[in-house]
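Only one protein chain is missing; all other protein chains are in place.
Moving on to chain A:
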């Protein structure tokens, strides 16, 4: 037995102080191994074959010539692949996307649908054979045309109801002194994390083990166990380091295909997606067409607010981009109508992508607010402050903190907003027209049940085990700081182990809920552990371990509107002769609860804001009507902001305490992108006098819009 060494308060709390990543050195030296590069004895490599038609049936697969190629071990397709179970509801509350349940039938519902897996001794052999595999299709006519007037569109509930309506919209619009009625569009967008999706599956002593790159081991374990009708305890998923996820890294075709091949061949099989395959198989953000109607009194007070959004999904699975949801949090009006509708087309299933709903929704709503401010002759910030709701506009629930006005005030001060001349098209710097814009941001601050295990060791150190995922956010480091404070020790004495489903169920890294949910479980366990240690019985060699489960605590949380808020500011330069738009500076001020690690938090905010630059100016996946597939599905064709596109950019936050909240942490993973594109688009208007309501604001669109008439 060893003496207990806890209980002494640390000189400074760890939370709130900048800490470099605990695994930072491993990452920059290459010591950190990612899923696709962990060595396995006897490893075989699978390569997915994707359909080249957008709709039809597989007539035949010419496997024989491919099986004769060097190193080829097997070809799995719908005729010989193991059957899987798809009639279940997963952790995310929905049935599995049939895209993941590979090789179960001969139907092809979109271009890029997985039709076969070729397994070989080396990755190169597998790829060559996969590319040589001839698949014959019975091709059927496809429809990939996404238009705002599609007759087959229908409202679809998701984690929020499809439609909310209060008040008489037509009457309030008719009674409004000022009306804005505009349509906004956003294109198909893809996450493309730096690390492609990769999984290795093997059977080990009767257990299925998957080394993966995912956003939640619990999530993937649950899906794989259900799909393959296994006891969840007999499946282990590990995902130690993840090179970005952004919503795309749940269960996908490659993990399922790898498990199938490992089962058939009884040896480890790895399947890695190429960048181009990711465009078909990793999910994406649906394009949206949004109509916003605002009616206001002359002083800007909203009488009517309507936000209708249309997005698309595949023919095999329902997913909706709930862009109209953002108005349910942001602004109230006497008549308040919102609707999320979807249309099914012959395209891959979209999925969550950073700030699903809020990112495209805030573009439309916050751009419309800017148009209303112009029409009312009111400063855009004043307009928003005049329409601050005192309770949830749709729910009627109280806000658990709504520090949006403080964000605007601090942002306006630092950005120099007070000196702004509201008139557009007046400022010049050589060939560049200059303008500034602003927009509000919000994102939900939810929490989901998680478990954590904490062990006190005799040497005075502690180990935290939790099936969290660090997808580049710095979650491992954040949890180290949270645990250190909860245990009242310096962070050097805490080791946090994550990314292993054997650590017990936990929330995914998603929905800006990861750190809040995991920190809750870790703090709870730390409290219990300190209680145990306070008994003074000493620590046995195997340590003292406690386990927490936050299910009950989260269930007991009083209902409230819980969100992070923010104010985005941008200055842009536009050359209307060449169509070039460059962001010159950006500022984001956020109210996002307790900030755990200022260093990585700043990175999270900035990353979101930079993505907002991409969203406003660059990102757009182009679908070819004739083939139904993409054109330029790679990072040469699909543009994101480069360093040269990222200007002087700052993110900061204000105090946003919530004493009633057990953890006080809100999510910061998504809010950085929310409102960023609107602030840029509003700045482009201020520079040129032209409203660009379709993203991205490409040079051709700027050129065709012409020079300002002023």
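Everything below uses one rule, namely that contacts are C-beta pairs under 8 Å (C-beta built on N, C-alpha and C of every residue); 3 or more make two chains touch, one makes a residue touch a chain; residues count from 1.
The criterion applied here is as follows: contacts and distances are computed from a predicted model.
Chemist: The complex has one chain missing from view, so what does its UniProt entry call it, picking from "YwgA family protein", "Molybdopterin dehydrogenase", "DNA-binding transcriptional regulator, PadR family" or "ABC transporter permease"?
Modeler: This omitted chain is identified in its UniProt record as "Molybdopterin dehydrogenase".
Chemist: Among the options A:43, A:67, A:606 or A:703, which residue touches the chain absent from this view?
Modeler: A:703
Chemist: Given the contact definition stated above, which residue among A:161, A:232, A:598 or A:637 touches the chain not shown here?
Modeler: Of the listed residues, the one touching the omitted chain is A:637.
Chemist: May I ask which residue of A:476, A:618 or A:666 touches the chain that does not appear here?
Modeler: Of the listed residues, the one touching the omitted chain is A:618.
Chemist: In the full complex, which of A:425, A:629, A:675 or A:689 touches the chain missing from this view?
Modeler: Counting the whole complex, the residue in contact with the absent chain is A:629.
Chemist: Check each of A:42, A:85 or A:124 against the chain that is not shown and name the one that touches it.
Modeler: In the complete complex, the chain left out is touched by residue A:124.
Chemist: In the full complex, which residues of chain A touch the absent chain?
Modeler: So the residues of chain A touching the unseen chain are 52, 124, 127-128, 131, 276, 431, 577-580, 582, 617-618, 622, 624-627, 629-634, 636-637, 639, 641-645, 698-700, 703-704.
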